[in-house]
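Apart from one protein chain that is not included, each protein chain of the complex appears where it belongs.
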Amino acid sequence: MNKSSVKTIDIVQKGLKRRYRVERRFRRLGLAAIAASLIFLMLLFVSILGNGYSAIWQTHMRLDVYFDPQVFKDVVVSSADYGRLVKGALRSVFPDVSGRGELRKLSAMVSSGAAFQLREMVMEDRGLIGRQSTLWVPADDDVDMFFKGRLGPESGRLTEDQLSWIDHLKERKMIRKQFNRAFFTAGDSREPELSGIRGALYGSFFTLLITLAISFPLGVGTAVYLQEFAPRNRWTDLIEVNINNLAAVPSIVFGLLGLALFLNVFGVPRSAPLAGGLVLTLMTLPTIVIAGRAALQAVPPSIREAALGVGASRMQTVLHHVLPLALPGMLTGTIIGMARALGESAPLLMIGMVAFIVDIPHGFQDPSTVLPVQIYLWADSPERAFVERTSAATMVLLAFLVIMNGLAVWLRRKFERRW
Amino acid sequence: MITPGIIMIALLLMATTGYYLGVRRSVAAAGGRRLIRNLHSRPTYYGLLTALWCGLPAVTVFSLWQFFDTQVVAHLVISQLPAEIENLEPSHISLLLNDIRNVIARQGSLERIDPALQAAAEHYLHLQRISNTALFVTIMALSMSALVVVRSRINKGLRARNHVEGIVKGLLAVCSTIAVFTTIGIVISVLYESLRFFQAVPVTEFLFGLKWSPQMAIRSDQVGSSGAFGAVPVFAGTLLISGIAMCVSVPIGLMAAIYLSEYAGKTFRAIAKPLMEILAGVPTVVYGFFAALVVAPVIRSLGVTLGLDVASESALAAGLVMGIMIIPFVSSLSDDMINAVPQSLRDGAYSLGATRSETVKHVLLPAALPGIVGGVLLAVSRAIGETMIVVMAAGLTANLTLNPFKTVTTVTVQIVTLLVGDQEFDSPKTLAAFALGLLLFVVTLVLNVIALYVVRRYREQYE
Partner (left out) sequence: MKFGKTVKNTAAAALILLGSSSVTTAGDARDYINIVGSSTVYPFSTVVAEQFGKTSSFKTPKIESTGTGGGFKLFCAGVGVNHPDISNASRRIKKSECEACTENGVNEILEVKIGYDGIVLANSKKAPVLKATRKELFLALAKEIPDPSGGEKLIANPYNTWKQINPALPDTKIEVLGPPPTSGTRDAFVELVMEHGAESFPWIKALKKSDEKKFKSVAHPVREDGAYIEAGENDNLIVQKLEANPNALGIFGFSFLDQNSDKIQGSEIEGKIPTFEAIADGSYSVSRPLYFYVKKAHLDKIPGIREYLEEFSSEKAWGPEGYLSDKGLIPMPDPERKQFQEDVKTVKSLDPGQLK
């Protein structure tokens, strides 16, 4: 009887409560870890959204512009003084404003983009000269910030007079917020109200295209060779150490390499997506190779043995059976690598992609910048309104990342399997 | 007009034709569709072999041609121009060529074009046309003859599969050498400047010096402080910030990975995992601003309420944010590794009556450990190499301290500040950046060799 009292089942049951407690705690810890990282993510997104959502709108003013033939006398249409037309239109709204200082303050309320807009209109249709036309032009960034409530009247950025003029415009319904088209169609600009992300988007697109086109085949090729074919010798050891090490090299060092190799030796143009893409290729390659090898390694040896057993060659085994099974994992790695490349800015500093570029690039050789660098540049700009644009550009960038991750999820969901 | 693009398309067509001709030829050699089994390899391989031979040599010629063609054409154009131009310095000739190309593109200011330039431009175009035509002919001839030769060799006994596999394997091996060339490139570009740095500053002082203050004269006519190039505080700062980052990311990342792979339902996993991976994709610039503008002030004011002296650029802020950034690296890789542990091990543990957490702690983690260590090391190197966050949130002052509330600086920050900005390229100050880069490179190399050893030593092959 004595002996039966210490049956194994009793020991087990005695500890069971404690073990279940530990189990619950462990589980809760895991959930807490996920919750913590998601909270960080939320915090990040909320602070960016809070700063950036208002960039969807841009304050515009209605102007009745008289295309005074006097202005176009004796000059080419392309170089006429369009600013004068804008000033004239403003003065007709506020006839009692006089004095040079006051007039300057008045015309400062409209963006310098208004003159460009008029120029474009006249260049398209010369018949406008001598006629009256009503149009909405972007307001200056300070007015925009004030109108959106991001700049208090006490800030000192706008004078008393200007504030009263804005009130006057509001009463006459001559000022309103409308969809900010320029943000999606324009390139960089020094005027926040005229700046857009299209140039940076195109630059990012071209750069990533090069990176993907080179790094994916190269990365998969390297991973397959090292994991499946390479003999285990010093040379492959060296390659393996190299790849692992390259994954740890600071991105800025790749920038230095790009400067020395691509720009100075191969003569790739500075600031071009081609140079940026090549540098980012070298940078993402190790990530793809490491992920690719992990994915290949996760394919059980039994698959290989079975294929070899029915008479497939090693190449056939790998390409027909192992690679397709490992491909989802490789794609996940590639997407992570591309996401990293999309957000990278430090190495591009060295190859001249941190530059003021207004024109939208149309090829691999046009000077261009990329989205994160655009964010960095805007963050560095003194104009207050750029804070909003910076956050908005970040939102766009994050949207792209979400799409890329969505793609990864879809891929993984479709192909994931457990051995 | 024949452009390189057209040549490429023609080549592609050529290769496709080669493929089908090869297939047909092999079928014919076997004596018809039904007798394919008589062939050494399947017909596809004969097609591929033909296509590869059609394509690869031609592509090589094409690339080489494109590489030299510009110089040759430019040289010929210049030699046609008046003698005084020919004797110009090379740099001026490049400007002249630019002018000529602009004329061709009709983008130069048209009123300033002089007839000689116009003629040169036409000559240039003419030569380019000739060059492209010649290239087209050469490449077509090359791939055509390859096609004919390979096709004539196709017979029942040709070991086409072995040939093709050999070529593919060769290409794969070439791919894998890129990494070595990249490393060699980095070492050469960094080592050269570092050696010059060590001529000015002794290696021992750099490696063991306890003071980092590169505020020495950067121009001959400027006097700064006495420069001190001891890298220890810089590396200590890097390690402090990385350490904080790892303290945040390893527990959170590992626990998240365990939960995702062992506890979470399918839907939860499908939502949570990609959401977490977004953290890795958020640009570092954004993290930098987040650290400097949200996290640092919060930590500072918290420190003030607790009566601690917290610098506005504390290591804690940068480390925390960096840790957040690295979580998905750790979790994603650990998750993959845990998933890779065969189900049979789990089943074995469960059947012995282990709870899930016990299975994880005693079976899965030890089994996946080498992979996890690899992932963590990858994360460490990412932390050490991270630039933007520390540039924005950590300071520039090199303090030798372990106090996370103080300002420290990191290697990458120093590299950036030393290289970007007012510089004279030969002063030890600028060269110091390269020396730091070299040291960083060496440190990560050592780290990885150790990691590789650990992984190899403890790796177990399942099933």
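When the chains are written out, they are named A and B in that same order, and each has its own residue count from 1.
The criterion applied here is as follows: a residue touches a chain if its C-beta (ideal position, glycine included) is under 8 Å from a C-beta of that chain, and two chains touch if they have at least 3 such contacts.
Just so we're clear, the structure is a prediction, and the values are computed from it rather than from any experiment.
Contact with the undisplayed chain is limited, among B:G157, B:P297, B:G348 or B:P366, to B:P297.
Contact with the chain that does not appear here is found for just one residue of A:R24, A:R126 or A:H320, A:H320. One chain is missing from the display, and on chain B it is touched by residues 3-5, 7-8, 11-12, 15, 19, 42, 44, 47-48, 51-52, 55, 59, 62-63, 66-67, 69-70, 74, 89-92, 94-99, 101-102, 104-105, 107-109, 112, 164, 168, 213-215, 218-225, 292-293, 296-297, 300, 311-313, 391-392, 395-397, 399, 407, 417-418, 420-425.
Taking the whole complex into account, chain A touches the unshown chain at residues 78-79, 104, 108, 112, 116, 119, 151-152, 154-157, 189-191, 210, 213-214, 217, 266-271, 274, 315-316, 319-320, 323-324, 352, 354-359, 363-365, 367, 379-384.
Here is the rule we go by: only the chains that are shown with their structure count from here on.
Inter-chain spacing, taken between the CA centroids of chain A and chain B, is 19 Å.
Of all the residues in chain A, the ones that touch chain B in their complex are 12, 19-20, 22-23, 26-27, 29-34, 36-38, 40-41, 43-44, 47-48, 217-218, 221-222, 224-226, 229-230, 236, 238-254, 256-257, 260-261, 282, 285-286, 289-290, 294-295, 297-298, 300-302, 313, 315, 329, 336, 339-340, 342-346, 349-350, 371-372, 375-376, 379, 394, 397-398, 401-402, 404-406, 408-409, 413, 418-419.
Chain B meets chain A in the complex at residues 161, 165, 168-169, 171-173, 175-180, 182-183, 185-186, 188-190, 251-256, 258-260, 263, 270, 272-287, 289-290, 294, 324, 327-328, 331-333, 336-337, 339-340, 342-343, 353, 355-358, 360-361, 371, 377-378, 380-382, 384-388, 411-412, 415-416, 419-420, 434, 437, 440-441, 444-445, 447-449, 451-452, 461-463.
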